[in-house]
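One protein chain is absent from this view; the other protein chains keep their places.
Letters are used for the chains, namely A and B, taken in the order the chains are written, and counting of residues starts over at 1 for each.
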Amino acid sequence: MAQVDEALTRKVADLARLELTDVEVRTFTHQLGEILKYVDQLKRANVDGIEPLTHPLDLATPMREDRIEAPPRDAAGKPKILTSAPDVLYDGYKVPPIL
Amino acid sequence: MSHPEFEAVIGLEVHCQLATDTKIFCGCPTRQADGRSVADAAVNGAVCPVCAGHPGSLPVLNKKVVEYAVRAGLATHCTINPRSVFSRKNYFYPDLPKGYQISQYDLPICEHGGLEIPLKNGETKRVSITRIHMEEDAGKNIHMEGMSLVNLNRACVPLIEIVSGPDMKSSDEAGAYLRALHAIVTHLGICDGNMQEGNFRCDANVSVMPKGSTQLGTRAEVKNVNSFRYVEKAIDHEIQRQIEVIRGGGKIVQETRLYDADKDATFSMRSKEEAHDYRYFPEPDLIPLVIEKAWIEQIRGTLPELPEQKRARLVGELGLSSYDAGVLTSTISMSNFFDQALKLADKSLAKPLANLLTGEVARLINEETKEIGDSKLRPEHLAEAVKFVAAGTISSTGAKTLITAAWKTGDAASTIVDREGLKQVSDTGALETIIDQVIAKNPGQAADFKAGKEKLLGFFVGQVMKESGGKANPTMLQDLIRKKLSSI
Partner (left out) sequence: MNANTIRQVHDAFDQKKLSPTELTHEYLKAAKASKHNAYITIAEERALAQAKAAEQVIARDGRVPRERLPLLGIPIGIKDLFTIDGMRTTCASKMLDNYFPPYTATVVDRLEAAGAVTLGKLNMDEFAMGGSNENSAYGPVKHPTHSDRVPGGSSGGSATAVKAGLCLAALGTDTGGSIRLPASYCGIVGMKPTYGRVSRYGLVAFASSLDQAGPMTNSVEDTARILQVMSGHDPRDSTSAPRPPGDWIGALSKTPDWKSLRVGVPKEYFVGGLTGDVEKAVQSSLKWFESKGAQLVPISLPHTEYAVAVYYVVAVCEASSNLARYDGVRFGVRPKEALEAPDLAGFYKRVRAAFGPEVKRRIILGTFALSSGYYDAYYKRACQVRRLMAQDFAKAFEQVDVIAAPVSPTTAFKLGEKTSDPLQMYLNDIFTIPVNLAGLPALSVPCGEDSQKLPIGLQLIGPAFGDEKLISIAQAFEQGRRT
């Protein structure tokens, strides 16, 4: 089983861009450990030659025609997509400086 | 550049923006009304909930993207996988709306192909193509004082990534591969191939190893090169840098480096990057892509004549040199222009046509950094020029003048000939009159020639040309002058 220690929890939290307090790191490490211990029982299953299932449906790939669908605009004619944006400047999404 | 103890190993990853009307997973346009990329249109004006990654939005695959990817695969002799899978590449960046890029990882649409590149020594070499896969582009970040602005117009624009094997050994070979690949995708019409606009992007993976070694060295990836010339320079610089590091006892770090054209150097991005764990897994919102054989064959039937087929035809049927064939198929505009001019002239004039294109026209394209299509030159001009030369109406120098004038003004060939006074004198009688005059003016040289000084023929040719104001048909002169001189 994977060694779940606080260092791993911190590393994974970082990958997921989550900030954890020290208390959370401790709690999550413990809980993650318990859950992974439980999940480890999957090792008992015989999966030789079994193709992983990622889609419950056996479908042919749906594709669409290369036809333009005009992007939605609001009543003022501005891109509707910006209406829910936290911070917009010159119609761009404002974010901290990207070095 | 030669490095006696080392050899370089180069692999290239090319991202082609596909010239479809809409994005890969939504119906937003990829181009503005004037044909320019939507990336430069009004900020966020070509964005919908899907390409902006809004909660609850879902991707739907653009059929044309698949068709173009298959075309690319067929043209590079790849296997088209009947089943391929989309995957999520997970990482956080402001221009990546969903926090993941939909790409293809384990099972790309095309694999195991290759293409022939011309080497400097006239031979060809096969560079393998490991895979071609489809993916979506990210948006663009606009950097400002104390902040950045994210423009998602380019997000979800369709790309194919063409990955070569590590088969190239020099910047020349890399350049040749890029040019050949560029010619293919533009001929196929699947990509506009404009490196400055960013629709044909190249990343180079470069490593060095001791000559003769079988163990590959650590490679560095060079990004941010937007012209063939810069790719070659960046590769040269990187090879040199790596050799110096190794000679100095250091080790090459696997990293991404950016090329700075102004400084002609590569710089490490290392401080800004951590090792990415992309956590690829199959995209659950897209069913694996199944492509019917019948569809592949139908697409194969719509492929235009590819550069390598055309080159073979130009050499085999029309007797052109492989250098000529290479230049004539380097861009689709050159290629089409030649075809049209040949139709208007005659197969027998293929070589003179090729010469004008690879000579005068290529010079004009280079000097004015314009494509033929942006000038006033038309195939008729070329056809008329070679026909005039063949008929002796103008000299080959006159043809060059004609082309340059046509490029600028677009006037009819005959109009230009008259206006520029390009008509050469081919009338035997008229020429003989001038020859007589020249001989009369130079009795000494005439006598010397008769006495055996063969070299003086050139003198007389020159004098006749001068007397005629350059209009004498030079191909007729030698024989006429000889005849005249022998009769005195």
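Keep this in mind: a contact is a pair of C-beta atoms (placed from the backbone, for glycine too) under 8 Å apart; a residue touches a chain by one contact, two chains touch by 3 or more.
Fair warning: this is a prediction, and the values are worked out from it, not measured in the lab.
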Touch assignment to the omitted chain, from A:A7, A:L59 or A:L89, lands on A:L59
The one of B:P82, B:P210, B:P284 or B:G316 in touch with the missing chain is B:P284
Logged for chain B, residues touching the omitted partner chain are 49, 52-61, 88, 90, 92-94, 97-100, 150, 152, 277, 279-281, 284-287
Where chain A meets the left-out chain, the residues are 2, 8-9, 12-20, 24, 28, 31-32, 34-36, 38-39, 41-43, 45, 47, 50-57, 59-62, 64, 72, 80-81, 83-87, 93, 95-96, 98
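To be clear about the criterion, only the chains that are shown with their structure count from here on.
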Given the complex, residues on chain A that touch chain B span 15, 17, 54-55, 57, 59-69, 71-72, 79, 81-82, 84, 89-99
In the complex, the residues of chain B that touch chain A are 20-22, 26-29, 42-49, 52, 54, 60-66, 92-94, 141-144, 146-152, 272, 277, 279, 282, 284, 286-290
